[in-house]
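Handing you a structure now.
Of the protein chains in this complex, one is absent; all others appear in place.
What follows is chain A.
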Amino acid sequence: MNVKVEKQFQVSAFFTFFLIHSSQTGVGILNFQSQVIKHAEQDAWISLIITWAATHIILYIIFKLLGGGTNDLVAVHQYCFGKAIGSIMSVMALVYFWLASLTVLRAYIEVIQIWVYPSIKTWQLCIVFLLTFYYIISSGFRSLTGFSFWGVILPAFLFFLIYFPLMHANYIYLLPAFSHSLSELFFSSKGYALLFLGFEWILMYYPFLKSSNNRDISKWAYLGNIYTLIVYLIITLISFLYFNQEVLQHLPWPTLMMVKIVKFSFLERFEYVFIFIWLLVIISPICISLWACTRIVKRTFSIPPKATLLFLLIAEMIVSVYLQEFKSVDYLVNFTSNVGIGFVYVYLPLLLIIKWIKNHFMKNRLNKI
């Protein structure tokens, strides 16, 4: 059942780090604070660590799924459910992957419309972005990896910006610490789950990672996840130290509001620069998920990826233009995050159990023969 990918299309295991991290970071970073403080308030950073731990376990589950003869999601589905039902399950996964990329795209367009160009039309931005994405995705997985590499390295300098809000930080906003119950912490960690989603696309690009053994890839994947944790932890703590909880409830875009304090003598308003640098960050989650979609179609129905890609991009554009009100964008984000949480944190463990059961029966049958 293993898929073989030619060596010239593969990337080395080291890039798993960038692929995992860059597919996790999307538009969520700009406004996650109001979601996560709903229950755990100033203790929400503990919830972040809970979510990270859960994600780490899921990554472990994913590597278990991908071992032992089935090295991508389509193969796992076919192994567990047979050809027909397996294909249906793969298409369901495709729908979720497509939704994820649509959400990032639409949310980013909304950020641009709110912050920079209030009068720009959605379709105009859509055409510009989708043409770029078509160009990137159609050049194959290796160039996608290149984009995710630079999408992590280049925006890394934005970290120096934390100096500015830190000057105004007040540790009192984190007090009283540890004053929330476990259930409140768990509810908040659900808010963080959206930020961690995206790593599951490794289910599709796993055969494209070149390595001598499984452990090499998993090591880099875990490290990528830890780097994501560190990034989120820094942003969470800085925004909690800079704003008090009530302000975070009232300001919908705390990360961008925080960037407002950054001021250089040659550049008064850094948030505009920040928003456009963020394009580098969102390219990877949108493109990797769309690439994963085309890969699913290719593996199940043997349709050429470029045709699928064109179809998916046009569908994305139509839906983006159709979602006009801010409420519907909110709804889309919530819907996708719920579907994603269901897929990653519920379905994947179930799938592993099914695979184990199947393994057990197969072994028994072999023994009988």
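Rule of thumb we're sticking to: a residue touches a chain if its C-beta (ideal position, glycine included) is under 8 Å from a C-beta of that chain, and two chains touch if they have at least 3 such contacts; residues count from 1.
Simple rule for what comes next: contacts and distances are computed from a predicted model.
Visitor: What protein name does the UniProt record of the undisplayed chain give, "ATP synthase gamma chain", "Ger(X)C family germination protein", "DNA-binding protein" or "Iron transporter"?
Guide: This omitted chain is identified in its UniProt record as "Ger(X)C family germination protein".
Visitor: I'm checking contacts with the chain that's been left out. Which of A:Asn2, A:Gln124, A:Ser183 or A:Gln324 qualifies?
Guide: Of all options in A:Asn2, A:Gln124, A:Ser183 or A:Gln324, contact with the hidden chain holds for A:Gln124.
Visitor: One chain is left out of this view; which of A:Asn244, A:Gln324 or A:Asn338 touches it in the full complex?
Guide: Selected residue, touching the omitted chain: A:Asn244.
Visitor: Against the chain that's been left off, what residues of chain A make contact? List them.
Guide: Interface residues of chain A facing the absent chain: 114-115, 117, 119-121, 124, 127-128, 131-132, 134-135, 168, 172, 175-176, 179, 243-244, 246-247, 249-251, 253, 256, 260-261, 263, 268-269, 271.
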